[in-house]
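Pasting in a structure now, in structure tokens, and then I'll have a few things to ask.
Removed from the display is one protein chain of the complex; every other protein chain stays in position.
We call the chains A and B, going by the order they appear; numbering starts again at 1 in every chain.
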Amino acid sequence: MVKLFNHVILRTAWPFTRSRTMLMRFVLTAALAIGIAAPVAAQDKPALTVYTYSSFTGKYGPGQAIKQAFEAQCDCTLNYMAMDDAGSLFARLKLEGESTKADVVLGLDANLAAEANATGLFAPHGVDPKTLSLPLAWTDPTLVPFDWGYLAFIYDETKLKNPPKSLKELVETANGPKIVVQDPRTSAPGLGFMLWMASVYGDKAPDAWKQLRPRIVTFTKGWSEAYGLFLKGEADMVLSYTTSPAYHIAVEKKNQYKAAPFAEGHYVHIELAGVTKVTKQKELANRFIAFMLSDAFQSKMPEGNFMYPARTPAAGLPASYADLIKPSKAILMPPAEVRDRRRALVDAWLDATAR
Amino acid sequence: MAALAVGLPVLVALMGLAMAGGGLDPAALKQAHVQRVIVFSTVQAFLSTVIALVVGAALALALARRAAFPGRATLIALLSTATVLPGIVVVFSIVALYGRSGFVTGTARALGFEWGSWLYGLPGILIAHAFQNIPFAARLYLHALERTPPEHHRLAAGLGMTPFAIFRHLDWPRLKAETAGLAALIFLLCFISFAVVLALGGGPNRATLEVAIYDALRGEADFARAATLALLQVAIGLGLTLILAWRTAPIAEEAGSRYALLRADRSALPLRLWDIAVLIITALFIAPPILSLLSGAFFITTLVTPDMIRALMTSLALATGTAFVATLIAYAMARGAIAGRRVLYGGLAYATLAMPPFAMVAGLYFALRPLANVMALGIPLIIFINALMALPFAYRLIETPLAIAHQRHGRLAQSLGMTGRDRLRFVEWPLLRRPLFTAAALAAALSLGDFGVIAFFGGSDFVTLPLMLYQQLGAYRMDEASATALLLALLVFVFALGALKETGHAHS
Partner (left out) sequence: MLTVESVLVTYPGFNGLYDFTLPRGTLAAVIGPSGGGKTTLFNALGGFETLTSGRMTFDGVDFTTSPPAARPTAMLFQDHNLFPHLTAIENVALGIDPGLRLDAAQWRDADHALTQTGLGGMAGRLPAALSGGQRQRVALARALVRNRPILLLDEPFGALDPGLRKEMIALVDALRRERDFTVLMSLHTPEDALGLADRMLFIADGRVQLNETPERVLHSGASELRRFLGR
């Protein structure tokens, strides 16, 4: 395939090549040649291709341990194809359509579920939703959760003595704490917070945004910028997950970072996986989904992904999770509603927060 | 040929996006928010450009007049580092200084000044853009000033020209000749700036079109919208360059010189004081955010892991490849420009910058899907796209000196039947050596600092330093991330310094 591409490019775009451009031609050809040679790996074992996001497979994610564990029991090779994040993962799937190489897609989230299903790329998973330990019912027939978490505002209790006790208090206290949040257009938690506001305030959400606006230091591109700015002292609170303090406890042995419980309940972020319809490894892919919900995989979630496991392992949750807040209520806008209202909500948010 | 290599991918990618989206979506352009963003982007990019050009020119003049102070090369290399740091590192560096708990704000507070929150919004964006672009403007201006024939300064000294007359008759024409191209480049960089504008802008109106393209592409996979906005951005990039290219005439040069460059105004006392002030103030503005990265030194030992070493090697390999390809394409395009298609090539170099890399990959993928899996190209594709992103810088650095080389010796080379390698070696090399090395170093550094265009859509299981940095940040490892940022900055610094030393720039 690549070889064909190589020829086509050289035949069609390069007919005017003269000697002075020989060097360049050589370089491009060489570059393409490397492209041919690189990805080929001849093996007899069946290979399972999993599309996911890079922090899952990266040095600090659970991906590599999970690969080893699965390969030990499947007599196959597990190959990750890592995208930037859930949004990129979805965009790539949509671009590839039926020709995708993915057998399993791991890392979409609930807010993308309806659009992902609309592509018709996913096969039913057959997992009984009752066996999952989610804070609310999940009935999607094709996408199955592998972990989840509550969105929450994190603060440093040595600096902020009286954190707001509800979303309303955060929004309506004129001299309340300064916060940093993510842009809903570029970040999953940012989108989640926008939907959280919409769920709590309904039609009044734009007014709530206007009220909150003066205390929002900035909207960042991603979670990393926001959390970094918070740790550098730029804001009193940052939008993250209730599980964030667990990292500080487990890895840094610091106890001062807390999540603020909000009376209205907390928006839920659910991460999903699914088997593609076009996979030639259907059986293997289904085995991976089963593995994904087993203790071997699920026990890696709490301190690997810093998210709650979708099915609590027999050993329970680690000690660092013991003191985390337990929201009274879980909020989730149904995926179909997200699909239908996302554009309008983003536009309303843009107008409301414009200065 | 070079035009095809550069223009075709942009065109094909745009077509691919439009195909994937089933056409364009003109309604996207009518949105109030999109229009507000364009207005704001234009304003902030204009202001950022003016600041970068004025301060950059002052800095270049000071460096040209103070040609031999100790640590000059180190200072230039340190400042150059600012241009190529990843956006997220720039944001954290600026915040470390001017943020609510930053050094400057903290010092002011200790002295009894309470500034409140002033950084987020236009000030933050302008500070960050000034930080990134002043050093690049200064580098380019300095190259231009150092091309002044030494005779002119001897004449100026002989005629008793005042420092102001020297500025007016010797420096100003050279600065002016560089300004149009440089202004277009910096304007475009600020116009499409993404992470920096979003983080320091404080609100969604302080955004850029690039954000809207990113959102359309991956937030909702609305390819028609993405294609429309990307087309608009490319059109703005092209239009801008065409206007500016039309307004510029390259400076008419005569033959080379047998004398050493000694500026006539180097010993005027008021000017000496002014230059020292300019050097100290710009250094105090640009160096501290970079030096703030030194805090990562405490955690540098965390980097000695096999993953990090592999990431380092991958990054260096990518950087080398990018430097080579970018310089080669820029050279080929500059040759095309000499052959009389200056406007075309200038426009193309900038159009590639206006095409968001993630939109480029997506569009190319879709358009070429029947022929090949573009994403499977891996490293070569990353190198090619990184090279396209570095192209405007490399082109800017190479175009003018190449044009001068040809004004000086072009006819001689023709009459001798010199072509290709011989012409490069004998005619162009002496003048092009420094810009080529600078361009290569800059391209390499840019590619080091880039967080990996391909990461957006995956297709690779290798990790580069910036990707590692993002993973560390994404996994709460702020300490390790600070060490990685320091390592990145050090590498970029070493590249810049290497290019300076290699070309004798430090001593000229």
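Note that a residue touches a chain if its C-beta (ideal position, glycine included) is under 8 Å from a C-beta of that chain, and two chains touch if they have at least 3 such contacts.
On a predicted model such as this, the values are computed, not experimentally measured, just so you know.
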{"item": "Partner chains on view for the chain not depicted", "value": "B"}
{"item": "Omitted-chain contact residue, chosen from B:160, B:270 or B:340", "value": "B:160"}
{"item": "Listed residues B:152, B:206 or B:477, member touching the removed chain", "value": "B:152"}
{"item": "Given B:5, B:170 or B:195, the one touching the chain that is not displayed", "value": "B:170"}
{"item": "Hidden partner interface residues of subunit B, rising order", "value": "149-152, 154-162, 164-165, 169-170, 173, 251-259, 262, 264"}
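Here is the rule we use: only the chains that are shown with their structure count from here on.
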{"item": "Between subunit A and subunit B, centroid-to-centroid distance (C-alpha), Å", "value": "32"}
{"item": "Contact footprint of subunit B on subunit A as seen in their complex", "value": "1-2, 4-6, 8, 13-14, 16-21, 23-24, 27-28, 31-32, 34-35, 38-39, 51, 54-55, 57-61, 79-85, 87-92, 94-96, 99, 115, 178, 183, 185-186, 191, 213, 216-225, 227-229, 231-235, 244, 247-248, 251, 306, 342-343, 346-347, 349-351, 353-355"}
{"item": "Residues of subunit B touching subunit A in the complex", "value": "1-2, 4-5, 8, 20, 31-33, 36, 88, 91-92, 95-96, 99-102, 117, 120, 194-195, 198-205, 207, 211-212, 214-215, 217-221, 223, 305, 307, 321, 324-325, 328-329, 332, 335, 358, 362, 365-366, 368-369, 371-381, 383-384, 419-420, 455-461, 463, 467-468, 470-478, 481"}
